[in-house]
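Shown here: the complex without one of its protein chains, the others still in place.
Each chain carries a letter (A, B, C, D, E, F and G) given by its place in the written order, and its residues are counted from 1.
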Amino acid sequence: MDEQQLRELLENVRAGDASIDRAVERLRHMPFEDLGYAKVDHHRALRQGFSEVIFGKGKTDEQVLGIAGKLLERSQNLLITRTHSGIAERLRADVPETEYFPLSGVVRVWRDRSPRGKGRIAVVCAGTSDIPVAEEAQLAAEVMGNEVDSIHDVGVAGIHRLISQSERLQAARVVVVCAGMEGALPSAVGGLVNVPVIAVPTSVGYGASFNGLAALLGMLNSCSSNVTVVNIDNGFGAGYVASLINRI
Amino acid sequence: MDEQQLRELLENVRAGDASIDRAVERLRHMPFEDLGYAKVDHHRALRQGFSEVIFGKGKTDEQVLGIAGKLLERSQNLLITRTHSGIAERLRADVPETEYFPLSGVVRVWRDRSPRGKGRIAVVCAGTSDIPVAEEAQLAAEVMGNEVDSIHDVGVAGIHRLISQSERLQAARVVVVCAGMEGALPSAVGGLVNVPVIAVPTSVGYGASFNGLAALLGMLNSCSSNVTVVNIDNGFGAGYVASLINRI
Amino acid sequence: MDEQQLRELLENVRAGDASIDRAVERLRHMPFEDLGYAKVDHHRALRQGFSEVIFGKGKTDEQVLGIAGKLLERSQNLLITRTHSGIAERLRADVPETEYFPLSGVVRVWRDRSPRGKGRIAVVCAGTSDIPVAEEAQLAAEVMGNEVDSIHDVGVAGIHRLISQSERLQAARVVVVCAGMEGALPSAVGGLVNVPVIAVPTSVGYGASFNGLAALLGMLNSCSSNVTVVNIDNGFGAGYVASLINRI
Amino acid sequence: MDEQQLRELLENVRAGDASIDRAVERLRHMPFEDLGYAKVDHHRALRQGFSEVIFGKGKTDEQVLGIAGKLLERSQNLLITRTHSGIAERLRADVPETEYFPLSGVVRVWRDRSPRGKGRIAVVCAGTSDIPVAEEAQLAAEVMGNEVDSIHDVGVAGIHRLISQSERLQAARVVVVCAGMEGALPSAVGGLVNVPVIAVPTSVGYGASFNGLAALLGMLNSCSSNVTVVNIDNGFGAGYVASLINRI
Amino acid sequence: MDEQQLRELLENVRAGDASIDRAVERLRHMPFEDLGYAKVDHHRALRQGFSEVIFGKGKTDEQVLGIAGKLLERSQNLLITRTHSGIAERLRADVPETEYFPLSGVVRVWRDRSPRGKGRIAVVCAGTSDIPVAEEAQLAAEVMGNEVDSIHDVGVAGIHRLISQSERLQAARVVVVCAGMEGALPSAVGGLVNVPVIAVPTSVGYGASFNGLAALLGMLNSCSSNVTVVNIDNGFGAGYVASLINRI
Amino acid sequence: MDEQQLRELLENVRAGDASIDRAVERLRHMPFEDLGYAKVDHHRALRQGFSEVIFGKGKTDEQVLGIAGKLLERSQNLLITRTHSGIAERLRADVPETEYFPLSGVVRVWRDRSPRGKGRIAVVCAGTSDIPVAEEAQLAAEVMGNEVDSIHDVGVAGIHRLISQSERLQAARVVVVCAGMEGALPSAVGGLVNVPVIAVPTSVGYGASFNGLAALLGMLNSCSSNVTVVNIDNGFGAGYVASLINRI
Amino acid sequence: MDEQQLRELLENVRAGDASIDRAVERLRHMPFEDLGYAKVDHHRALRQGFSEVIFGKGKTDEQVLGIAGKLLERSQNLLITRTHSGIAERLRADVPETEYFPLSGVVRVWRDRSPRGKGRIAVVCAGTSDIPVAEEAQLAAEVMGNEVDSIHDVGVAGIHRLISQSERLQAARVVVVCAGMEGALPSAVGGLVNVPVIAVPTSVGYGASFNGLAALLGMLNSCSSNVTVVNIDNGFGAGYVASLINRI
Partner (left out) sequence: MDEQQLRELLENVRAGDASIDRAVERLRHMPFEDLGYAKVDHHRALRQGFSEVIFGKGKTDEQVLGIAGKLLERSQNLLITRTHSGIAERLRADVPETEYFPLSGVVRVWRDRSPRGKGRIAVVCAGTSDIPVAEEAQLAAEVMGNEVDSIHDVGVAGIHRLISQSERLQAARVVVVCAGMEGALPSAVGGLVNVPVIAVPTSVGYGASFNGLAALLGMLNSCSSNVTVVNIDNGFGAGYVASLINRI
């Protein structure tokens, strides 16, 4: 409710067109729906340009499907991350367009494919093992209406591989870079492009990678000033922010 | 050197207009200048839209002034972060427009004030003690040609203070949020706006804040999907990325 | 044994009404019972107002049931946390009122439902995945004689959801707040109420949440002064302290 | 503004007694005052029963004195923590009742000494070196209207010292326990009383105390269920929460 | 080989009773036997008073049994820690005295039960869940010839339970204390006795116990000066050192 | 492409023997092959003297076998680390020389056994449990053409065992030392030899070994100046660097 | 007060030889004296064989001297650790035997030099920089009545230096080993002797020594079973426990 709506409501009160009870009600009303275990926020699409995504981990199947059903009543698209094929199968019974991506564990309903981004988003990953996280970023960016250019296996140990992709990188409006181990790729990419780079540390590695901590710290200390960082393995978050930037 | 320039160079070689020696030279030439202790990169302005910033910490005064002199030969503006007033005084002898900001320890030369950003950047901070970091973000964004709206002291413990600023927040094209202690402010701001939020953990706090680690971890785990994070106290980085986004 | 009782005992000794052996015995007697593997403390109910709770994790089924049997000889109520349905089934054979709560893994015998708290305890959680911890807090508070008001899914990314619950929050005499990820909710709740807030970090999250460490650090650094913290996932402890406060 | 006030305002609008502009203003008005660098919150006294405390660390002297001046316009009492004697001296020029406590670095103005707590608060510390933190807790509790019983140097290595204080401990309505090193004292105290225990880890120690981390972790893992924890060295927070509990 | 033996050898060389080759051989000979995967050290019994113990974790069954066979050729007793019942069964075929202790996963052959310690060793544990670690300590101490007094479930939250055991504690020549969670018990025990206390942090706990780290740090920071610490869950090490002390 | 090749290419352009398109192509061509999920780098053998090794962890079986097939088209030898016997079986169908080593989980094809190292590499390990990591180092060094001398079970607790191997150690041109727990062996070995020592911390241990962190930190702080360190359990890396040194 | 004394007291009560008031008094009396800021424990000498040591850090000079004065009323000897020469100078005015040791910052009054230990204590250190910690251990052991053999600069990088001291090591009844950096020395010493080894990690080192953490972890993971550990730089604690062992 913006100031304009507030003024109208108050004018209606003054004019007697709105009862005080109703005005109180409206002033306290929040635009979300209550399922008991989750408050489904239909207005996020208005506020942030995309309907609510379901983070599957830590929710029961019934909870996931209940929230999904509510969201699909009003939205063409849906993304469920960190979930499993069983959810996809049960959802497909009602929504035949349901896709499932086993590498990343993502369920996607992508019916409204109208483009919303103004340019291309590049999603880069350092090694084969980083692909699941990159895929999550790609799926999120696509379902939010972006064209995605995926560039795989261009880690800094083979710097020529990366440089050979300079043109594709420079053609992007924003770049997502997924890397585990030492997490050095965002710095190198950041030096090659003049757009924002969103770095996603992955938990790929062993020993002193400490499940992605090494990559995370590396990215936070990047010597390329155009790098920002999201949580370890948070491909979705990177795809989401890239979409926001691409839409500006 | 893009493909077009490469083609032209090769055509000149074929036509005999360029000697092979010169072509080899140009193909190996990198556009930076060598001071011995630092390679000054004049082309970064071309690549990233802003001439090199000097990170003052860990450099001697002579090194900082040497790099500054080289940069100012070709650039109207300059930013030196993590430095001290002595640098400003010595620089002002040559460059009277030199400003010094004691809270953040920034030296700035801001002669070319032509706007480059398409909208406004909001720089928000949680408490009075976070102002130095926010100032560094603001100075960086301004010198890169952006209008900045600074909003101070709106921490989540007084959530109404924050909500009272919703309109200013929603008017921004990108938001920088600086917070120490528990670092909760970016999540709350992220839920109020539909643009990218760049979170800067600050080292403000004591005890279990572990010099900003608590804020950093909090921001990386933000439940608002539009939040990305930079290093602790890295106001400059946040202002820089905000500028890139605002310029897209 | 307070000073008065000590005086009486000594007077009995002087008067010859108590033998020295008996006095020595009484002076050394501790009011707990020894099962070999665990000393069952029947007097804790006297000292702390609630009979001993069994922390199930790390104990064998036989140990849990042995302690439970001893406690139920003298107590109407019982709470077993971090246990499994098998315990509930075996206990139900003797105690038909035995309840089992699969989300939190709690077994409860709640026969004496007389109210002991003076007001209401609000138990708030940030997201659906935090419900198991909130449930443990709720069950503990209820079995100790408190009315509990549960408020779910009001994380700080949707700050209006939280504010819409202000009245319910302000009606509580003490508030328990469970949150994972960045753990920001206690700070926001703390600013809305003028009673103690007991924060429970949960292990909900991934990557840099480090199994609840991020939330824990966030809560310890809360900018709301009315927040205290218990261990990660320690719903029971929060419910227990809330009960003590509500009973004062 | 509660619902009752909202109704009255709306009735005034309907009755024409309040203009729409004024209503909009009031509905958006937040009861804080803006000093530029800090928003002074006069209504916290209403919400939380005590006017704003100033956390001195990280603020300039001018900022501290500016906020103090604003607060003292409407409040009898004031507490400035983590500050220095210079602040006390400058404040004393205007406010002769200003006290300064060098061990804890606290400045206090305590003019309204009317009791507000219903019982006594015990503030316990493990060793002589923990006294500064305990003092901060005591000063905060006193200025909020509580009687405080201070018990020093009763660490668990001399368990009889602690037990000899059982009666004083049991006479308190809430207990604050400050301890560094292994931080074991709250567990032992927690077993002796049946009221809430607020544990304050202190940074006292060396080596593997890691500036209070060992004590903090110990307290979070307390086997006494009536223990909650605040940040390392946060004597103020403990005194504040103890006051809230004592006032219920 | 001590100096005396060296002199004798050299005298034999001078006297021609020992060939130079044999002397070289003896001077380089080390008293261990090589199984390829492990060098079995038969002389440790001479050097440290107890034949080699086998740490089972990380070794294949064949490796464990191979080393055990070699050791039993020359030793009456044997201890295998961190192993499983299958090893016990296979060993029992040859050595009928083989015992297996499922709580701690220890296999023991205890044929030579002659006492070697001069006094009693007390093995104390804080809670029922700490018993497996305490058992490992007890089994090690017993097989090395010590009388052990086990005291269970005397955690600091019920300090009277502990004090009621003061006499048993004070009767010991050395005390082993096993505790998880906050690890406070060694400090309390340390204040009650005037002999060395060997503290064993256990991995009992959850959340911020970080698998025993909290207890470990607590014990390292003990305010009782007679406390030393071994690795988390290292019951064997504590029993071993206690045996060495008891034998002095 | 070195300067000479560049000159030739440019001369061909000038002479009209190479079209500009082809020159552009060659100048951008990188010598790797694209499988979609992985860029196979055939030129690494030229650059680093050994064809690409496959790190099996985090790759699907199909990905591993696909890369292996491509590599074996041009290389006699192959090493797959962190894999399982199923890969070996499938590969053996085509390549009968395929070996599988279950302790370390390595698959090796070793057809070209021509020696390339100039001396011997010693691979030392502290305990039986460290053998898997040492084996990985040995297999890598062998397949790269080195003679390896394996020395097992010479931990610092039996310092004479180690010293008895001094001659073998001093005969090596480079030494790899694998140790878990306290990781002290590289320091002791480093003092016995005058060649580079490559230290491999292993995850062998428990409790405060923190999965190899203790050993890693110990090795990084070695008081022997000839010690460098690789990642925890990175036997391959140590064998690889030892091979490079032995080849110089 | 043991059972015998309790019986006697009660018999006196029965016989009328002791008034009830006096009995109550004695039964509640704790043998410590209250200075306000510290409870001086005169009976620790009875309980633990040595009068209270003053840990100087974190206490004001007045506090240290006040406690020292009280202790010296009843004790011949005194040890103040982590203090400075000013304390020594002021104390020497009253107690001319006062010694000051600048390397370790210890003040010692050693008037009663009667031997109490049964054998010799060896205090070993790895490098010159570890001497201050070793000195603290030596001073503590001496003032408690032990003969100390100090062995310096025998780190594991020069293993022959250490072995050349085997006889001195083996002549000790208990060994204290101080080492920083990788902390490997206790393991090596532990393998050479058959008595308890008390390991003291020191904060000597830089970088990844993390102020002694590396040494601490190394020692906790020692492969020598006769090693126990005290806090980083806790020379006093090691000397104290060594004294207790030597006195048994």
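Everything below uses one rule, namely that a contact is a pair of C-beta atoms (placed from the backbone, for glycine too) under 8 Å apart; a residue touches a chain by one contact, two chains touch by 3 or more.
What you are looking at is a predicted structure, and each value in this text was computed from that prediction instead of being measured.
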| item | value |
| --- | --- |
| Chains still shown that are in contact with the chain withheld from the display | A, B, E, F, G |
| Sole residue of F:Tyr100, F:Phe210 or F:Tyr240 that reaches the chain not shown, by the stated touch rule | F:Tyr240 |
| Listed residues A:Ile20, A:Val95, A:Leu192 or A:Ile248, member touching the removed chain | A:Leu192 |
| Residue of A:Val53, A:Ala88, A:Ala140 or A:Leu220 touching the missing chain in the full complex | A:Leu220 |
| Touching residues on chain G - with respect to the absent chain | 127-129, 131, 152-154, 158, 160-161, 164, 204, 206-209 |
| Residues of chain A (touch criterion as defined above) contacting the omitted chain | 126-127, 155-159, 162-163, 180-184, 187-188, 190-192, 205, 207-210, 213-215, 217-224 |
| Hidden partner interface residues of chain F, rising order | 3, 47-49, 53, 118, 167, 173-174, 193-196, 198, 216, 220-221, 225-232, 236-238, 240-241, 244-245, 248 |
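Methods note: only the chains that are shown with their structure count from here on.
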| item | value |
| --- | --- |
| Chains touching both chain E and chain F, listed by label | G |
| Chain G against chain F, contact positions shared by both copies (same if over half, else different) | same |
| Option in F-G, D-G or B-C whose residue-number contact pairs overlap E-F by over half | D-G |
| C-D against D-E, pair bridged by the larger set of C-beta contacts | D-E |
| Separation of chain A from chain C, taking each centre as the mean of its C-alpha atoms, in whole Å | 38 |
| Distance from the mean Cα position of chain E to that of chain A, given in whole angstrom | 54 |
| Sites on chain C at which at least two other chains make contact | 3, 28, 127, 158, 163, 207-209, 213, 216, 220-221, 231-232 |
| Contacting chain pairs - touch in the sense defined above | A-B, A-C, A-D, A-F, B-C, B-D, B-F, C-D, C-E, C-G, D-E, D-G, E-F, E-G, F-G |
